[in-house]
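Yeah, one chain of the complex is gone here, protein chain that is, but the others are all in their spots.
In order of appearance the chains are A and B, and numbering begins at 1 in each one.
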Amino acid sequence: MIEINKLVKVYGDKKAVNGISFTVNDDEVLGFLGPNGAGKSTTMNIITGYLSSTSGTVKVNGHDILEEPELAKKEIGYLPENPPLYNDMTVNEYLDFICDLKGVAKAKRKHMLDRIITMVKISDVTDRLIGNLSKGYKQRVGIAQAMVGDPSILILDEPTVGLDPSQIIEIRKLIKSLSKSHSIIISSHILPEIQEVADRVVIINHGKIAAIDSLSDLSKRLLGQTKLLMTYTGPAKECAEKIRTLHGISSAVPKITKNKVSQIELTVVGENSTEIRASIFFMMAKEGWPILELRSLEPTLEEVFLSITSEKKGA
Amino acid sequence: MYAIFKREFLSYFRSPVGYVAIAIFSFLAGFIFYSQYSSGSVNIGSEVISLRSFFVIIVPIITMGLLAEDKKRGTDILYYTTPVSLFNVVVGKVLAAFALFAVMFINVIIHIIVTVACGGTFGVGAIGTIIVFFFMAFMFISMGLFASAITDNQIVSAIVSFVLILISQLLSVISEYAGTAANSIATVFGVKTYKALAFSNAIKKAISWLDPFVKTQDFRLGIFSVSALIFLVSVGVLFMYLTFRVLEKKRWSQA
Partner (left out) sequence: MSNKPANIKKRTHDRAHKLKLYSIGSIALLIGIVLVTNILFDGIFGKILTFDFSDFGQNTISQESQEFIDSLSPDTHVRIVGLFSRPDNVSGTPYQYIIPLLDDYAKKSDGKITVEYYDLTENPTIINELDPSNAYDLASNAGNFVVEYNGRIKIITPLDCYSYDEEKYYYTGTYYINSNNTEYVFTNTINMLTNENMCKAYIVSGLKEDTSFYITQVLNSMSIIVEELPSSDNFVIPEDCDLMILNGPNADISEKMYVAMSDYISKGGKIFIAVNFSIRNVTERFDRLNQLVNQMGINIDPAMINENDPGFQRGGYVIDHTVIATDDFSDYYSVPYYHATYSRSISSYNNPNSSITGIPALRTSDKASLTEFDTNGNAIESSTDTTGQYYVAMYAAGQGEDPAKMFVFGTANFSSDEYISGYGVNDVNVEFFKSCIRELTGSKSANAINVAVKNVDNYSLDNTKATTSSATMMMVIFMIILPVVLIALAVYVYTKRKNL
C-alpha cells in the first residue's frame, strides 16, 4: 500500500508536482494518466525515492521513503521511463548484478530468477548482450529488473512506449498476470493500455490531480451526458436534422450509410434518457425509418481525459 | 557496496578499457624496468616513483566512466531506487578502480621477483614507495570519481580529472610561481620588501604544504611518516564525500 500525501516538487519557479495525494491499495492496478510534462514521471520518481519531494510524504507499506528509505525501497520495484540497462552486460550478468544490488540472498537467487525469467519470457535471450536486444526484450528485461527481490509494489513508467503493437499486447498481458500478486502503478499517455489493465485511474495535469476514480465511475462523471448510437434503415442527413429538433438532444452526428442502413451518434443531455429514447422511437416510427439498434456508448478514456483536462483548463 | 564493486571491476574486463589500461601500465613499467635492468642496477623504488607520474593518464582512463556513463545511460537511477546507500556506491566504485590498480601492480611484483632473483635489492625504501603508490592511487581515484560525478560526459570527466591530478603533481612549481606573483603584487601595493618576502614565502609554503609528493618523498628513503599517509587518505575521503554529495544533490536539487 502506498499513501501519498500532499506531494510537491519545485523546479526553479515551476511546480512540477503540486499537492498530489492519493492511495494505492494492495493488489490494485492504478493507472496514472496525464499528458507529457504533467508530472507523472516526477511523481513516480518521488515515490521510488529517486527524487526527494519539496514537501509532502510518501509512505510505502508504512515506511516513509525519506525516513526509512531502505525499508521502503525494498518494497518497490521500479521500471523508469528509460529502463536502467547496461548495454555491455548480458541479461544474466545484469540480473545477477540487480540481485546483488537489492541484496537477494544467494540461495534464493536462482529460483527467483528462473521464475521471473519465465514470467517475462526472456529465457531465450539470457546469454545475450542487452545492447543487442530488441526494444521489446529490453523492456521485459527492465520489468524483470523491477521484479527482482519480489517487491510487493511495481511502479512502471510508460512500460509500452516505443514498442510495436504486438509487443504492446505482450507487455500488457504480462502486466495483467503480474497484477494478481502485486500493487502496480502504471503510467501512460496511451489510454487503451490503462483501460485494459487498471482498476482505478489517477489523472494529473499541470502537477495536480484532475480526477481519481474507478473506470466505470469516471465514465459517469461525464457531465451528465449520455451518448447513444442508433442504427436504422433510412436517410442519414434528413433523420439527423429531425432528431436535433427533439427536446433533450444536444447533437446528432451521422456516421455511416451503407445499403440504406445509417448510423447516428446522439448526445443526450439530462438525467433521464428513457423519455428521450421513447420520443426518438415514436419519431422514427412516424417517419417509417425502422430502428435496428439503439444502444448507449461507454465513453473512452480519451474522452474522459479530454473532457476533464479541458474542463480544468477552462476553469 | 559489494554489488557496485563487483560490477564495476568486472566491467573493466568486459570491455577493452581494463585490458588497455593494464597494457599501457605494463608497457610503461616494463620500459622503466628494462632500462634500469640493462644498466645493471634496479631500484624498484624509483620505478614505482616513475610510474606515479603516469597517474595523470591512467587514473582518468579508469575513472572517467565510473559515474558519467551511469548518468548518461540512466542507470544511476538504480543507485537511488534500490536499497543501497549512495555512499556505498561511491565506496564500491573507488574500490573497483583501486582493485584495477592492484591488478596492474602485478607487473611490478613480477619485476620485484626478477630483481631479487638476479641478486638485486628490494629494500625498505621500495616498500615505502609502494605504500605511497597505493595511498596516492586511492587519493587520485577519488578525485577522478569526483570528476566523473559532476558530468555525464566521459571526455569532460577525463579532462577534469587530468587537470586535477596535473595540478597536484605541479603544486611545487605552482607554489614557486604563486610566491613570486604574491611578492610582486605586494611590492606593487607598496608593502615593505621584507614583509612582501615573508608574505610570498607564506604563500609558497601554504601551497607546497598541500603537495602530496613533497609530503611522501621520504618514504623512498625508508622514513615512513604516518601524517603523510593521513593526508592522502583524508583528501581521498574528502573527494569521496564530495562525490557522494554531488550524487545526493540530484535528489533534492530544484534547479
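As a working rule, contacts are C-beta pairs under 8 Å (C-beta built on N, C-alpha and C of every residue); 3 or more make two chains touch, one makes a residue touch a chain.
This one's a predicted model, so the numbers in the text were calculated from it and none came from an experiment.
Enquirer: Omitted chain: which shown chains does it touch?
Expert: It touches the following shown chains in the full complex: A, B.
Enquirer: Just to verify: which one of A:M112, A:L129 or A:L297 makes contact with the chain not shown?
Expert: Candidates A:M112, A:L129 or A:L297; residue touching the omitted chain: A:L129.
Enquirer: Please pick, from B:S85, B:T180 or B:Q254, the residue that touches the omitted chain in the full complex.
Expert: Per the contact definition at the top, the residue touching the missing chain is B:Q254.
Enquirer: Where does chain A touch the missing chain, residue by residue?
Expert: That gives, for chain A, the contact residues 8, 10, 15, 19, 52-55, 88, 90, 127-129, 132.
Enquirer: Could you list which residues of chain B touch the chain missing from the display?
Expert: 13-16, 18-20, 22-24, 26-27, 29-31, 33-34, 37-38, 40-43, 46, 49, 107, 110-111, 114-115, 117-121, 123-125, 127-128, 172, 208-209, 211, 213-214, 217-218, 220-227, 230-231, 234-235, 237-238, 241-242, 245, 248-249, 251-254
Going forward, only the chains that are shown with their structure count from here on.
Enquirer: Which part of chain B faces chain A closely enough to touch in the complex?
Expert: Touch list, chain B to chain A: 2-4, 6-7, 10-11, 14-15, 73-78, 80-85, 250-252, 254-255.
Enquirer: Touching residues of chain A toward chain B in the complex: what are they?
Expert: These residues of chain A touch chain B: 9-12, 48-52, 54, 69-71, 73-74, 76, 78, 80, 82-89, 93, 97-98, 100-103.
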